[in-house]
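A single protein chain has been omitted from the complex, and every remaining protein chain is retained in its original position.
Going in written order, the chains are labelled A and B, and every chain counts its residues from 1.
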Amino acid sequence: MNDFFQNTVEIFKKELKSEFRTKYVLNSLLMFVLICVSVIRFAAGDEKIDNEILTGLFWVTIFFASVSSLARTFIKEQDKETSIALKLTSVVDSVYSGKLIFNLILSYVTGLISLILFVLIMNYEIKNFSGFMLFFFLGNTGLVIILTSIASIVSKANNKGTLYPVLAFPVLIPLLVSIIHATKLTAEGAETFSLYEEVIIILCYIIVVLTASLMLFKFIWED
Amino acid sequence: MTIKIFKYIAVVLVTVVIFLSFLVPIPYIPALGDKARVLYYHVPMSWISVVAFFMSMVYAIKYLKTRDPQYDVKQFSAAELGFIFCILATATGSLWAKFNWGSFWNWDPRQTSIFILLLIYGAYFVLRASIDNYEQRARLSSVYAILAFVTVPFFVFIMPRVVDTLHPDPIVNSRGKIDMDPKMLYIFLTSMVGFTFLFLYMFQLKVKTEILNLKIKNNLN
Partner (left out) sequence: MNSLYAFLETNDLYVVLLITLIIWIGIVLYLNRIEKKLKDLEKKGSN
């Protein structure tokens, strides 16, 4: 068990180091968000976009930004053939958890930046800010857990780029539907307490998906 | 041997159901009328597509445990049949919706959930098609089947909170009682059993074919 945590931290550090060397993932995520926001702005023209629609657009941006680059952590190992070395030196599950933590931090950062862009450029109004942030973090966490384990599946397949969103979307629908619903209500000013059932459902989703991913990862990572 | 028994049971029961479903008069149900009779056909389709999904998950777990190729064959046979029945449920449901609600598709929670089931099946086959190595394909698609199955139940809790449904009560309604005319109930249950046997017959036929296919391929190599 101790090995597991130690290894997790080590793999997380390794990911961070190799990311800071090239800044490939962070840069592409940020560019993607920027492009999304400006495309939405140009498409709307002079119209003011409804707050309700903006919530949906916000999550669409986050979903596609994550899908466009989070798979990188696993595909990189496959491309550079470093996965064998990783297999020899570390506990199986810690490969998943280390990369998961790295992806989580990455997606929090890009999510916050795209939130700032939405508020600044599109006048996105959030009335209950603390509740919104709660659902923002819960939603991103669930999203990244699924996307990381799907990324490890996709890294073994042939047409990686198109396969990733196709595989991830059906599994993510329950989360996306409830998170869009909840953030829409909090942006309109609903009390956080009145949405406690949503919090419970999303927490259950996160727990179930995380256990399933941790249990199944050793089968994906086998060869 | 069992294949034949299943076939005969299915043929007899489904024939009986087709006769009775059109001949036996049903009590008047507001806003549905005679269209309530689709229940005998539409509900078994969606039932089977869920059962097939469940079976494919069970065989996926068995495959990961034993690594026996026959479970992989069973896994994707169940998924393929489930996909066929899912398409049939969607087609019949939306035809019924056209005459009851006025449009083929209106994102009712039920329609959305069957749509998601279709998406999962579709993604599963795309995944299988894009991996060349046999062992790897079996392993990864098993993992995906389990992962997808785990998330589906959440939908049952989430969807009704977000949108209202127009769909007639499910068979066992929210009060936990079966609220149906006894005559209709008997025909309905016969139809469920009949179509389930039909599904099992098709499943065994499919598995037999695929195992034969596997053997011939292995002999050639």
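Keep this in mind: a residue touches a chain if its C-beta (ideal position, glycine included) is under 8 Å from a C-beta of that chain, and two chains touch if they have at least 3 such contacts.
Keep in mind that this is a model prediction, so the values were computed, not measured.
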| Shown chains touched by the missing chain? | B
| remark: Touch with the missing chain holds, among B:16, B:61 or B:88, for B:88
| field | Candidates B:8, B:99 or B:186 - the one touching the absent chain | value | B:99
| query | Footprint of the hidden chain on subunit B, which residues? | reply | 18, 21-22, 33-35, 37-38, 41-42, 45, 84, 87-88, 91-92, 95-96, 99, 198, 202, 205-206, 208-209, 212-213, 215-216
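Everything below uses one rule, namely that only the chains that are shown with their structure count from here on.
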| task | Please give the residue numbers of subunit A that touch subunit B in the complex, ascending. | result | 146, 149-150, 153, 156-159, 163, 166-167, 169-175, 177-178, 181, 197-198, 201, 204-205, 208-209, 212-213, 216, 219-220, 222-223
| field | Residues of subunit B touching subunit A in the complex | value | 64, 116, 119-120, 122-123, 126-127, 130-132, 136, 139-140, 142-144, 146-148, 150-152, 154-155, 157-159, 161-162
